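Just one protein chain is left out here, and the rest sit where they should.
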Amino acid sequence: MTTTEAKVGAQVGHQVGRSLPRLESRDKVTGRAEYVHTMRLPGMLHAKLFRSTVAHGRIKSIDTSAAKNFPGVAHVVTIADIRKVIPDPYYGPAFHDQPILADGKVRFVGEPVAAVLAADPHVAEEAVQLITAEYEELPAVFDEVEALTANTYIHDELKPAGTFADLKHLKGVRNTNVALDYRLRRGDVDKAFASAAHVFEHEFKTQKVLHLSFEPHATIADYKDSGVTLYTASQGPSFVRTEIARLLGWPENKVRVKVPYLGSGYGSKLYIKLEALALALSMISRRPVKIALTFEELFYQITRHPTTFRIKSGIDKNGRIIARKCEVLWNGGAYADIGPRVTQKSGLTASGPYDIENVSIDSYALYTNVTPSGALRGFGVPQLVWAYESHTDMIARALNIDPIEFRRKNLLREGRPHATGTVMKDAPSTRYWTSSPSGSMRSRSTAAPASSAAAAASVSASRR
Amino acid sequence: MIPFDLAQPQSLAEAIKLLDPDDPTVRPFAGGTALMLMMKAGLFRPKLLVSLGRIEKKYSEIAADKSGLRIGAMTTLSALEQSPDAKKLTPVISRTLRTLSNVRVRNVATVGGALAHGDPHMDLPPVLIALGATLTVAGPRGERTLAVEDLFTGYYETVLAKNELITEVRVPAQDGKRASYMKVTAGSADDWPALGVAVALQAEGATVKSARVVASAATTKATRLKSAEAVLAGQVVDHRLLARAGEAAAAEADILSDVRGSAAYKREILRIYVGRAVRAAIEGRMH
Amino acid sequence: MITPTTSVAIVNVSADGSVALYCGTIDMGQGSDTTMAQMVGEVLNVPAESVRVVQRDTDVTPYDMGTLGSRSLFHMGHAVRRAAEDAREKLKALAREVGEPEGSNIPIPALFVKKYGMQAGNVIGTGIYKPDYIPPAPDTGLSANITAFWMISGTGAEVEVDTETGHVRLLKLVSVLDIGTPINPKIVETQISGAAIMQLGFTMFEKMHIDGGQVTNASLADYKIPGFHDVPLTMENLCVDTYQSNGPFGAKGVGEVATFGVSPAIANAIDDACGVRLTELPLNPEAVLRAIRAKQGKPLGNE
Partner (left out) sequence: MTAARTIHFKLNGAPVSADVKPHHNLIEMLQAQFGLTGARESCGQGLCGCCTVLVNGRAVSGCLQLAVLVDGAEVVTIESLDAGDKLDPVQQAFIEAGAFQCGYCTPGFVLMTKQLLDAHPDPDDEQIKHYLSGNLCRCGTYPEVIAAVKLASRRRKGAPAG
């Protein structure tokens, strides 16, 4: 049926519920889908980045002279050059803590310190290797537990972006690596622990991992006095426009952000990433400038938060969880990115999908001297579920209760309040909670190999 | 990548002439898959690459007779993988190649390159050592022959001079010899190996007459484990013998820690996999 | 991020009856263009494959907070539905205006011709969605309305552990999700299994190795991600039969939900299989073997 046959009151059958192949299928299987990473504009320069080799240090000097004199190099740019076109060159979604290029200090290995522009990317790459920098190395903090109490501070003071009401109180706070602490208090946890028949306490950790979108980050900025156009591999063009307009002091209608096909993101291409630097470089060179990361450079862009989660539960004699205390430390890396939101939005689900009268949650976003952490498919929830569902299983096994039965007994049901006080609505029926979720789980054990089945449950708030 | 020059000689002799015994920035380029990685990572910055793609065709051919295979060094890994002669005479090589890297790399990478690179993670060297393969090397003063076992001197190090090229690998036919190669990964299933174990046995029934046992990947170079070989020689394979061979191998091998695991862990899996590899060879299957 | 968050959509019906959707949700592979088009098609009674979803360009596509947090199908879905409904009401009004009887089946092109005397004009529908929300109280973190919808899932795992080497083989992974009523069941299934496979990498082996602040495995050669042979032998991807009462067409987001339970399900299965408990990710063979050997009283050394 063609569209011209569509009628005001006609029926073409339900469209919702169809397993329709993706609309863009043909572009993707023919290789004709266009991604920013392979885009070119006429007259375009390529930028290659000189990155920090120290984790934390004061920049004593940057020598760009050899790179500037290298044949084919158009510009070599440091923060001093950027300040001439963008006087306050700091950006970020939660905090304006990230300089467009390192500004006086470097805070992680891989932080961009200088950029080389050339029409031939190989020339830019070769010239980057001619740049040298001297650093006065400072003590560095890598671990989130250490960061909480360390007296080495990654930032001199906190710089909340101001767009969040609940971060404003942090403005100007000094001598801390805690970018945000979210706390939840429900009931009386201490009293409940005192009355509990059993108390269990465990600590869980997750490691640093990353998105590795196969289309690495890429942005082309084309700056003109009349307006700027960005072609960018982004999951949030509206936010990019707002933030670029803010950096320029321009109205949003002079900033145009285009996103063709996106070679996935999983959270890595949210908010603002290369766009501010690409903008500055295009302003300086007055030509379109492309920054396209290599696969290796992805390791210096954005990652998932490593976490340390201490969780403690009190269980009564009937196998009910009556108290749960959660302390979650989020290793946010050198710049906040969206970490403070992860800390709060996911932190509030740290006690799990259970009906618990007494809950205490402390969730801390911490600065450290490693690649920044942000959103990665789950926005922090997978780290939390890892801990609370391992913990839940350990309790059930210790109490000799079937782990599924233990969960059934404690699950948050329709109409009951979650730890935050929000009442559960549209909960799926507990009839789905059989002790054998797939109906065919079995446990097997042979001589060397041992085999087994287990389950985990989770509930998480949408983070809108 | 940083610019460099590329020569495309038409003959082996011409290629050797272009190589410089004293200049590490002049290097031969066969399939290039390994060298490209080093160049892209900035670990190797060549001044001149000498492409071997146009040298005489005979260096890309596989010849076979009853005694074994003669493999031209420029033979691609996929040509060797698919060679009917290899399947018949040295089935362990054909099976090993099946899981070596991926189809695209095998289509380009060469047998000579896989040896000359000296990378201890390569799958072919331990198998060739276990089978007692030899290779021919050509240089400005002519040819020499050496055992593959004697090629490697350390981590990415070989006995080859900078102006020597491997021209041919000779592999004795397995005949009745039973052999296996086990590639143990510690990350994803198709990771580079954390440990490779190759064994080749002369056996009658369950009795091992003689054995070669070679470890790779966990070690700085593909290495024969002679104490494990000694434990196996003349013995009937059973659970206890394999445990002893594993112990001997673990005690003997010089093992490195890296992102694929600690030396302690790799030593432990070597202990286990020596026995598994022997059993697989005896039973005629591969991991 | 900025709560509550907002999505805006525009539906443009051209005089030939063709429909274009303008929305800022980025289809980065999750299939949102297709599902959004299906919602437009449902409202306007046109085949979804005929709806053009216009490429993202802030000069033409209206505001969206961002493609994250499994929010798009819910937030943008509502905005798209509202924009399509707005267009539908305007088409009906146009029909009344040109004298069509109630329930008229007049083709859309004819409707425009009747109004403008030729193939000319547009009908533009707009939709905005922003859910209700109460921010958490600063002192207690409590809120009577912290979320518009909950994301609910369960994961089951069946594993085989090689107790001599620590290798864990994933025999079966079952993901059970409540995602409301799927708009496109095929896309939902791919999202579920894709999310589970991604989290499986984070669970079993993925790890950035950092030494003195320096990443030591910054390449695909040394940082491994799941490939064909890492996928569990059997995967089941199930949605429970539910209807999200406040979601567009009973649906809600799915992109992240299947990641949640993977790691603990596998760790719990390892415990069930060989009695060891791992409390740190990843659950790689070395970690598993170290736990087994520690339990046996024969711990591996630190060599």
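Going in written order, the chains are labelled A, B and C, and every chain counts its residues from 1.
Here, contacts are C-beta pairs under 8 Å (C-beta built on N, C-alpha and C of every residue); 3 or more make two chains touch, one makes a residue touch a chain.
Model, not experiment: these values are computed from the prediction.
Chemist: Which chains here would be touched by the one that got left out?
Modeler: Counting the whole assembly, the omitted chain is in touch with A, B, C.
Chemist: Would you mind spotting which of A:S264, A:Q344, A:N369 or A:N410 touches the chain that isn't drawn?
Modeler: Missing-chain contact among the listed residues: A:S264.
Chemist: Which one touches the absent chain: A:K68, A:R83 or A:H122?
Modeler: A:H122
Chemist: Give me the chain B residues in contact with the hidden chain, please.
Modeler: On the side of chain B, residues 1-6, 8, 29, 32-33, 36-37, 40, 49, 51, 53, 78, 98-99, 101-105, 107-108, 190 touch the unshown chain.
Chemist: Could you please point out the chain A residues that touch the chain left off the display?
Modeler: 21-22, 24-35, 37-38, 40, 71, 122, 211-216, 261-264, 266, 294-296
Chemist: Could I get the residues of chain C that touch the absent chain, sorted low to high?
Modeler: The missing chain touches chain C at positions 28-31, 186-187, 190, 193-198, 219-221, 225-229, 231, 235.
Note that in this section only the chains that are shown with their structure count from here on.
Chemist: Approximately how many whole Å separate the CA-defined centres of chain B and chain C?
Modeler: Their C-alpha centroids are separated by 46 Å.
Chemist: Whole-Å distance, chain A centre to chain C centre, using C-alpha means?
Modeler: Centre separation, chain A to chain C: 16 Å.
Chemist: Would you pick out the residues of chain C that each touch at least 2 other chains?
Modeler: Residues 164, 201, 219, 225.
Chemist: At least two partner chains per residue is the criterion; list those residues in chain A.
Modeler: 296
Chemist: Which part of chain B faces chain A closely enough to touch in the complex?
Modeler: Spelled out, the residues of chain B in touch with chain A are 1-3, 41-42.
Chemist: If we count contacts the way the header does, which residues on chain C are in touch with chain B in the complex?
Modeler: 164-166, 201, 204-205, 209, 216-217, 219, 221-222, 224-230, 284-286, 289-290, 293, 300-303
Chemist: Note which residues of chain A are touching chain B in the complex, please.
Modeler: Against chain B, the touching part of chain A is residues 122, 125-126, 129, 296.
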